[in-house]
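The complex appears here minus one protein chain, its other protein chains still in place.
The letters A, B and C name the chains in turn, as written, and every chain counts its residues from 1.
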Amino acid sequence: MDLNDTPEQAEYRAKIRAWLDEHKDEAPILQGEGAITDPDEVAREQRKWQAKLAEGGLAGATWPTEYGGQGVGPIESVIINQELQRAGVPNVFDVIGVGMLGPTIIAHGTEEQKDRYLGPMLNGDEVWCQMFSEPAAGSDLAAVQTRAVQQDDGSWKLNGQKVWTTNAQYATYGLMLARTNPEAHKHKGMTMFILPMDAEGVTIRGLRQISGEAEFNEVFLDDVVVDADSVVGGVDNGWGTGLTTLMFERLTIGLGSSSFGYRGRRFAEALGEDEVASRNSEVRHDFGELAAELEAVRWSGYRAISALQGGQIPGPEFGLAKITTVNCAIKAGDLVADVIGPEALAEESEWAYMISFLPGLKSAGGTEEILRNTIGERVLGLPPEPRLDKGVPFSELRAIEKEGAAA
Amino acid sequence: MDLNDTPEQAEYRAKIRAWLDEHKDEAPILQGEGAITDPDEVAREQRKWQAKLAEGGLAGATWPTEYGGQGVGPIESVIINQELQRAGVPNVFDVIGVGMLGPTIIAHGTEEQKDRYLGPMLNGDEVWCQMFSEPAAGSDLAAVQTRAVQQDDGSWKLNGQKVWTTNAQYATYGLMLARTNPEAHKHKGMTMFILPMDAEGVTIRGLRQISGEAEFNEVFLDDVVVDADSVVGGVDNGWGTGLTTLMFERLTIGLGSSSFGYRGRRFAEALGEDEVASRNSEVRHDFGELAAELEAVRWSGYRAISALQGGQIPGPEFGLAKITTVNCAIKAGDLVADVIGPEALAEESEWAYMISFLPGLKSAGGTEEILRNTIGERVLGLPPEPRLDKGVPFSELRAIEKEGAAA
Amino acid sequence: MNLELSDEQEFLREATAGALSRVKTVEEAREALEDEAALTDLWPVAAEAGWLGLLVSEENGGAGLSAYDAMLVAEEAGKVLAGAPLLGTLPASMLMDLGGDDRVAAVAAGETKAAWLPAAPPSSVEDQWTVDPIEGMDRPEAPQAEVKGDEVTFTGTVAWAPDAGEADLLVVVGLDGGSPVAGVVEASADGVTVESGWRYDATRKLGTITLAEATGRKLDVDEDEISRAWYLTQALIAAESVGTVATALETSVEYAKERYTFGRAIGSYQAIKHSLVEIMRRLDNARSLCVYAGYAFADSPAEIPYAAAAARSVAGGALDYAGRQQIQVHGGIGATWEHDAPLYFRRSQLNRRLVGGTSMATDRVAEELFQGRGPVAAV
Partner (left out) sequence: MNLELSDEQEFLREATAGALSRVKTVEEAREALEDEAALTDLWPVAAEAGWLGLLVSEENGGAGLSAYDAMLVAEEAGKVLAGAPLLGTLPASMLMDLGGDDRVAAVAAGETKAAWLPAAPPSSVEDQWTVDPIEGMDRPEAPQAEVKGDEVTFTGTVAWAPDAGEADLLVVVGLDGGSPVAGVVEASADGVTVESGWRYDATRKLGTITLAEATGRKLDVDEDEISRAWYLTQALIAAESVGTVATALETSVEYAKERYTFGRAIGSYQAIKHSLVEIMRRLDNARSLCVYAGYAFADSPAEIPYAAAAARSVAGGALDYAGRQQIQVHGGIGATWEHDAPLYFRRSQLNRRLVGGTSMATDRVAEELFQGRGPVAAV
């Protein structure tokens, strides 16, 4: 049992740390005193910092060297994340592009696409967004309805609506899943496209959450035309391309985040301030339970890193950490607000913000129910739910659904 | 809002109360000082008391008068239950026979069957048991595998196994569901039989629960032969007949029981004895929550009675009271034992008994999951689960299941 | 036994729903988060509909109805998130009526606004009458009171009192030598500071009232009557929550039938189905206890603390659960600003911490049983 680095890792860590010691003052300040608050300015400064990180080899380090990466393994990428946290500086701005969409293009894109898009993505010149989800295609991603129809000149005309699109307002490009053959079964007949976000017919609308902040966007596509060469990974092969993105998504979330900053100590400070609360057996019990679970998430993370080092890629069970974290944070928010009372729910309160933020997080990236299904089936080997959408052409499926809903 | 009787009900209640005042001393003592404890003697004495109740018109009061009942409505039967409780005397011994199986025979039996069986059932001379469940047919009752094959002389030969059979050890007859046509769909091809429990080839074995007590039985049927006239409700029509029994089961359980005696006050006494516990905020919170829910069950019962009086028959939502009761009692057992410590788990402790009894009760009469499904679909109108057993002959279904389990 | 609503009660319920249907309460609940002015003032609506005089005796110009009738009104208000003045006004009017304050006729008529400042009766672990604190778990004692003849002078602070920010008359509970007394202080009287605002749920106006030797008219009410005001508020919050949960369940069930994923309506999945049944189970239990509370107020005063506390405890739990599940059943869209679910969630978050909070009601249930009170022998 050893929490320390191997000699090679220690050397790599030292290198990263040295670079950060030299450059960390150039990073934008996003929290605490002197922090930038204007969202646009934050984005601008973070992009500048991303360019700097890329320069130092701290952005997209797992990318092959020919595309600007360092060709290192996932453990090194963990080390970079840890050192960034330690130095108290932000990670890359375009986590989605660098962590998920870039790797997808590397895996499935044409050489022209790689040459054109990867460089500006890495250094933050061009931000990307992921356009998979739709109002009727959330957990069930293969239900996308956005239509792409090929024109006589080989270009594609797109119509539909995407939702939950992070960074759409900053993005130059989107990687977008659309249906190209509705007569095929739902998992077939989709194609992945690169969409210039400034194309005619693209409308971006901020999607406000409970707190009132627009953390996501909706994107409307109205007769948007893209070139034939914007297809990534082949026509009607979009599902396969998308699976690659989702695999990298799991890896990015699993190894990059550290419980969204929800830690026992943060809540202990709020609760411990109240002398009555800190001696109340019920408060102590509820808090002890959730704090212990949050601590477990930290150590599950270490175990995953250790397994990764042993060559194991984290599976869907990684999602359990998210379930634990979100549910414990929800309990913590309720507990802190119970102790403080209505004042905890003031508009400017950090607790009110947290309480507002968490219900959305619970469903983000797939509902808890879907996650439990996946883990039950893929990890515990339990039999799947009966699927009524197997082998039915997508076009008919919609008709069946409409009929059912009307019944 | 009125908790009082109508004049007619008050009159009926007075009549019952008068009868009980006169006869309650003849009832066997089953609890407290001087209580009988030997199970066989308990059964014997309760049967005698049942005969007495029948004489007074307090057993099977809702049965038509021609079969020994009083032809009264369900509200009067509630009044009888309340008065029996008030007088502190036991109800009929053969609740299953009088409450569920007798009414089934009244609804579906031949005149000969009614003449032969109902009288001795009502006065406790002949106890009955319900033989529906099987090891592979619990919540999914229509999955019974016990086979009944008609012989050349018209009699039926039975082979199979029943389980969860209450009172089998005391029973003269069982009402039994068996499969007569395996080539039909599972809900078709079953037949209801009257089985003499002393028939050759019937073996009864006590089924011990967690506590060590045998609250139920298994019944094994090995080439048991019954006459052609033991069919109730027609050959291959067993499902329909069984549904009648289940409907009366719901009514009996719903209106007869009062939360199995799990009441806040009982737990308050145990917890309140401990000075530290009764002032501990966590104990107070946990106890207050469960006590309030148990109180709700009592008032839900009053509401159901009130609705019944207005002509409404209780639906599947009645089962919610069971879910609440069992889960609250489980929490109460855990809480009391947490306060008392390991000594609460001593073999002779009432709390150890309760803790052992409840897990079985949770699944008795259908698991909580099935109950929630039923209520979700039948009361809230939610769409059903996909059924893979629809329209498949029973014989093929088994083959599919075996294949699936082996995979 | 008859626990069904009477024809008069059915009519009251319908009339209440009708009066509320003329205001876009749910939309306003959202708009008011950004602009308080978006809220329709519901005091005139309440006055016109007769809610303010519901518990005032007929000789004082009220309707002389029962606590359960008031709960029916609260339930209807809860269904549509109406911030109707009930939680503060009804106990105020009840105490003024009982205590012989002739200004209650004007309150019943809607000409004068009155609100009561909630004070919780002591228990075996909380040895004095207390009020909600501005912040934290340490509950301050009720304001100090000094009685002089027909007058009483109060000093102390009561935080987060519903309706109190807008009231002309404040019905205050204070401690005179350790014993509770109630009095009516004009909001404009010397020594009264009123801070008005809202937290998280913009429909619910809350007042934090500071009394610095503020003098008013003493009410001729005893300790039992004063404590009844507290339990009335608990029962009203319970009833209001029942209404809110009912709407949350209804809209969630509707969505679960219409929304498809993986080729099936999501309501066919057990995770969704069972959680909707769980809302229903909690709702049904809460309803039953509201009936109990109504019965206790009408026919069995000794059971009031237990019944009202049990109702609030279970209804509060139901609202907590439903507030979160409604969002969860709706998936990501349920957590967006434009959706109604977050408004119900906001209501649930605030109600849980108002007037003692759900947890104090739960604690009271245990208290009553530990003290050997609780239910009077069952029928």
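Keep this in mind: contacts are C-beta pairs under 8 Å (C-beta built on N, C-alpha and C of every residue); 3 or more make two chains touch, one makes a residue touch a chain.
Just so it is clear, the model here is predicted, and its values are computed rather than measured.
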(Q) List the neighbours, among the chains on screen, of the chain that has been left out. (A) A, B, C
Q. Given the contact definition stated above, which residue among B:Ile36, B:Val72 or B:Ile210 touches the chain not shown here?
A. B:Ile210
Q | Candidate in contact with the missing chain, chosen from A:Val149, A:Leu243 or A:Ala292 | A | A:Ala292
Q.
Which candidate, A:Ile36, A:Ala199, A:Ala214 or A:Val379, sits in contact with the chain we can't see?
A. A:Val379
Q. So that we can see where the missing chain sits, which residues of subunit B does it touch?
A. 133, 135-136, 138-140, 143, 163-164, 207-210, 212, 274-277, 280, 282-283, 330, 334, 337-347, 352, 355-356, 359-360, 362-364, 367-369, 372, 385, 387-390, 392, 397, 400-401, 404-405
**Q.** Residue numbers in subunit A that touch the chain omitted from display
**A.** 1-5, 82, 258, 264-265, 268, 271-272, 278-279, 281, 283-285, 287-289, 291-293, 295-300, 302-303, 305-307, 309-310, 317, 320, 323-324, 369, 372-373, 375-377, 379-386
Q. On subunit C, what residues meet the omitted chain?
A. 269-271, 274
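Assume only the chains that are shown with their structure count from here on.
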Q. In angstrom, rounded to a whole number, how far apart do the mean CA points of subunit A and subunit B lie?
A. 52
**Q.** subunit C: positions in contact with at least two other chains
**A.** 257, 264-265, 272, 359
**Q.** Multi-partner residues of subunit A (at least 2 other chains)
**A.** 280, 282-283, 388, 404
